[in-house]
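Shown here: the complex without one of its protein chains, the others still in place.
Chain IDs A and B follow the sequence of writing; residue 1 opens each chain.
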Amino acid sequence: MEIELSNIYYRDKLVDISYKFSKWRVTSIIGNSGSGKSLIGYVIMGLVKDYEGEVIVDGSTCYDKYDFFKNISYVFQKPWDHFICKTVYDEIAFSLRNFKYKEEKIDKQVRDALKMVGLDDNYFTRELNTLSSGEASRVAIATAIATNPKVFILDEPTIYIDVDMRNMLIELIKKLKDKYNKNVIIMSDDMDFVYAVSDNYILLDKGRIIKSGEIDEIKRQSDVLSSCSIYVSKFYDFINFVNEYKGVNLEDASNIDDIVQGVIARE
Amino acid sequence: MNDMYEEAISSSIHKLNYAYKVLSIFLVFICIVLTDSNMDLFMVNFFIFIIMLLTDIKFRVYLKNISIFSVFFFFLFFCVSLVNLSLYEGVFFTVKVIDLIFYISIVAISSTYYHLAIGVRNFLFPFRYFINIDKVSLNLAYSIKFVDCLYDEYDRVHRVSEFRGVNFKKMGFIDRLTNFFNELGILVRFAIFSLNKQRDNVLVKKYGIDSFRYNYRLNKWGKTDTILLVINFIVIFITFVY
Partner (left out) sequence: MTKIINLDDVTKVINGSIILDKLSFSIEKGTFVSIVGGNGSGKSTLVKILAGLYSYNGYININGYRLDDDNINLIRKNVSVILSEMDDNITMDTVYDVLIMELVHLGKSDAYIRKRVNDICNVFGIRNILYRDMRLISNSERQKVMIAASIMEVPDILILDDYMHQLNVKDKKLVIDYLNKLKKKNNLTIIMVTHNMEDVMNSDRVLVLDHGKLVMDGTVLQVFKKKDELKSYGIGISFIVDLSLRLMDKKKIKHIYLDRRKLVDVLWK
């Protein structure tokens, strides 16, 4: 399912947003807080209604809402904005029941979804109000994957999760893209995460698209990111620092091991 | 008021003195108790309608807010009609109750939990030697704000339910009713959860509810407060006399 935004204007918060989210790609929307990242998600999902411009789904502006929601999963930034049932099991099963999965299948689907986010069967009966923020984030992601949609929108998924889940999420997104051909849209300013998973990016500042393109382009352009008050990833921050401070160019390095190898190789 | 997707509204009603807001609930309650004729009812409705307009919040929001209690209102209507063997009595009484809850929802929507807690505390300040005004204010504010929180959760759950495949357009009336009843328990639960978080945030304040002094520079008693207070008393007087 292909989603395209055409000349979206929303109050003064989004200005002339036009972008086509390519199929089978992970696109990250980067921008500092207040740039309008979440709003793009709200516009796509119809959470805000008084915007100008069009959301085009598979080439058409008139699309059936029910089918649309069947094929897209949205994960809110705060996991508690997500929850509408009593227990973890019910929460994940809710969507499955509405989309008419068979009851026998549902049990397995829930189990699989929880396994993908590192939670075991003990969580079936846990009440949603008793979850910690990390656990709640995981359940929210599990709910999104359970219905096997074509498009995922993840709004700042890395805020509450720990290192284990973060690595799991990176693997999960890669699998969704490569193996299952999903379209993933992520809003984040966690640049390390963005670099690890994305293919394309959109850079937002004050509601406008400043730049967009393939992710490799933006990796080295720390000055552009800094001017938008975004954290440059820790890795590239270091590379830039070495360049500025010592004039040493570590261009070939793409991860921490490369730096180590580079130091070893020098001698 | 779920401001996530709506613009942050700040009207003259939002900025009223907190103690006045709480006092006004009490005064409107008295008005409603004293209402015994069509003229009275019309006047009280008119007053509440004007206040509602002044909040700049869409009528649609209030309508949805009240609709949560619709089953309760129907129940009330049937009971009162049956007891008095008169449809007119039933309607009259139910409209009075709707008005009260409507007014409480206006105050709840235009105030935060903290404002309400302070408002109640200031209102009860003269009784501080007889009751634990800190505890009472936190609890009473909780009850008032609950109406608004319930609506917030109702709104949120509905939006999210659509994402999860609930097709409201295809649902008949009976379906919607059963859906609503199923939801009610969950809604109350979420409202309590959300309100508890708000109460926690008030409780951890360094100089919290117990040290809030009435006479200072924030939230002064203003002209609008006095005007509305006078109107309140006029309405009470009229409902009492007629």
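Some notes on this structure:
The rule is simple: contacts are C-beta pairs under 8 Å (C-beta built on N, C-alpha and C of every residue); 3 or more make two chains touch, one makes a residue touch a chain.
The model shown is predicted, which means the values in this text are computed figures rather than measured ones.
Note on the undisplayed chain: of the listed residues B:Lys169, B:Lys206 or B:Lys223, the one touching it is B:Lys206.
Seen across the whole complex, the unshown chain contacts chain B at 3, 8, 10, 14, 110-115, 194, 197-198, 200-208, 210-213, 216-218. Summarising the interface, chain A meets the missing chain with residues 32-34, 130, 132-135, 138, 159-165, 189, 226, 229-231, 234-235, 237-238, 241-242, 245-246, 248, 256-257, 259-260, 263-264.
In the analysis below, only the chains that are shown with their structure count from here on.
Put simply, the C-alpha centre of chain A and that of chain B have 38 angstrom between them. Those residues of chain B that touch chain A in the shared complex are 4-5, 7, 156-157, 159-167, 169-170, 185-186, 189-190, 193. Residues of chain A that touch chain B in their complex: 11, 42, 45, 47-48, 65-66, 69-70, 72-74, 80-86, 94-95, 98-99, 129, 147.
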